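Below are the structure tokens for one structure; questions will follow.
The complex appears here without one of its protein chains, the remainder shown in place.
Going in written order, the chains are labelled A and B, and every chain counts its residues from 1.
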Amino acid sequence: MLQLIADGFVIGSVIALGAIGVTLVYSILRFANFAHGELLTWGAYLAWTALLGFAAVWGPMEPLGPFSFGWTLLASLGVAAIATAALALLVDLLLFRQLRRHGSAITLIMASFGAALVLRNLLQFIFGAVPEYYSREIQVAIRLVPRDVLGGLRITPDQLFVLGLTAVSVVGLHLFLTRTTLGKAMRATSINPQLARVTGIDVDRVIRATWIIGAVLAAVAGVFSGLTVQLRPQLGLDLLLPLFAAAILGGIGSVYGAVAGGLIVGLAESLSVPIVGAEYRAATAFIVLIAILLIRPTGLFGERP
Amino acid sequence: MTALRVEALEAGYEPGLPIVRGASLSVESNEIVAVLGPNGAGKSTLIKAIAGLVPISAGRVLLHDREITGRAAHRLPHEGLGFVPQTENVFVNLSIDDNLDLAASILKVPKKRRLGELYALFPDLARQRRLLAGRLSGGQRQMLAVARALVGEPKVLMLDEPSAGLSPKLVGIVFEKLVEVRATGVTIVLVEQNVKAALAIADRAAVLVEGSTRVVGTARELANDPQVAALYLGHHRGDT
Partner (left out) sequence: MPDLLGLLSYGTFFLVFVTIYGLVVLGLNLQWGFTGLFNVGVAGFVAIGAYTSALLTAPDYPDQIGGLALPIPLGWLGAMVTSGLAAFIVGVAALRLRHDYLAITTFGIAVTLQLVALNAQSLTGGPFGLQFIPKPFADVIADNLAWNLAYLAMAATLLGLSYVALERLVRSPWGRVLRAIREDETAAESLGKRAFRFRLQAFVIGCMLMGLGGALYAHFVGYIAPEDFLPILTFQLWTMLIVGGSGNNRGAVLGAVVVWALWTLSGNVLRELVPAEHQARAATLQVVLIGLLLMLILMVRPRGLLGEEAVVSRHMKDSAGEVQEE
């Protein structure tokens, strides 16, 4: 039981970070971005590429303390975050920006669906379909709770790292949104874009900030997923439904809702494994989605249906 | 000195389909000028075009002799032009304080001083700073919208139908406040359906018909002008 909850929080962290991007793009650009999952995949693979690059220059990665990875993975994460943000800005420039000028929100969703396929297949073309790993080091899991208490709890240092860095990211985002002018401008734009403009907010700049934040968090989530599971071209596609479910569960447009939604969907997936089997864990997100749409479509923290 | 000058402006949402067709307007410093006209005359489009929200296809807009034609909407508050939209003109899920505070951070004005001045001008708002703007009554919401537009110390303040949806009594209160605002040195341009209320506070007015300025004169002249009356009797009832 405890073990399932802990696993749920680890998956939930990945989902939460991805769902923040979905919800931010939805609230500022007003469309459900089906390409967001691909930003996770690209983030994960870009970090892997950077890792190979570092290894070529400084030799193989030395594990850092109890972790399976060394400092080069942290550096690669930084590189991937920047590169993924650049990728998101590029897709916006070439595609979404053009459609925003004279398209409806539905055209944007459709374009994002097409962009997802292009990005995924391009990635598979470049990197191939074989699963990869950041590190093949075997980690010693730490036993936090003995086996006779609620089934016990073991957790790997990598998983603790994921939980910790997720918490740091969420707190950082909270400070950004509430303390900085740009963060406040983002909130204002999500409430009322027209009024934001006449108040003096450069909405194009807000849109760029939205993509950058969404993409950076997506890269982090992608690397986490690669670290705790493995790297596959389908990594982001498989996470997309949980991301949407989490964003809607939390109330689409609400950043804190997305975090709560992500953790809840992660827990639901994890806890459903003993009931329906591991192969159906992804369907749990769909059940959560249908349930929330029928019971409370505004989500836990949302105002707009 | 001319605060705002509009020369032969053409503007509209669709290319080739101008709604404003050759509107001209000249507003002197510290004046209150009302833009009147029947429904669908393009009053609202004109003011939105000046505010950068509707594409301009021909003509010029000058703010204190500096050309601002076609400048992006978000630049104008930084250049001294404030705008109060007709509807949805406050951030409903922010408090009064946060509405003003946000504008102050965006426009980089000294927060404490400017908000203090505005709260002195709008004591009703000062009393309930923590209240969410969405909870305000129509009149107070309009006051907040005006205050928000004044945060950047604009030289010219433009309002789109400030009387819309307000009871006659509230219209009087809001318009009196505009006179007070003018007394602080702000030039005011307002688009209005409510001719009587607008002419009561305006120094001059322009009548817009089918997208172009038809009659310009002092408020007193226009109030007694049979041509203006005819324009309204045909198209509009109820608001005077």
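Just so we're on the same page, a residue touches a chain if its C-beta (ideal position, glycine included) is under 8 Å from a C-beta of that chain, and two chains touch if they have at least 3 such contacts.
Since the structure is predicted, the reported quantities are computational estimates derived from the model, not experimental observations.
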item	value
From A:Asn121, A:Thr180 or A:Gln230, residue that would touch the chain that is not displayed	A:Asn121
Among A:Pro131, A:Gly164 or A:Pro297, the residue in touch with the chain that has been omitted	A:Pro297
Sole residue of A:Leu4, A:Val162, A:Ile248 or A:Leu263 that reaches the chain not shown, by the stated touch rule	A:Ile248
Touch residues of chain A, complete complex, unshown partner	26, 31-32, 34, 95, 98-99, 102-103, 105-107, 109-111, 113-115, 117-118, 121-122, 124-125, 128-129, 237, 240-241, 244-245, 248, 252, 277, 279-280, 282-283, 285-286, 289-290, 293-294, 297, 305
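The rule is simple: only the chains that are shown with their structure count from here on.
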item	value
Residues of chain A touching chain B in the complex	181, 184-185, 187-188, 191-192, 194-203, 303
Footprint of chain A on chain B - complex, ascending	51-53, 72-78, 83, 85, 88-94, 102-103, 105-107, 148-149, 152
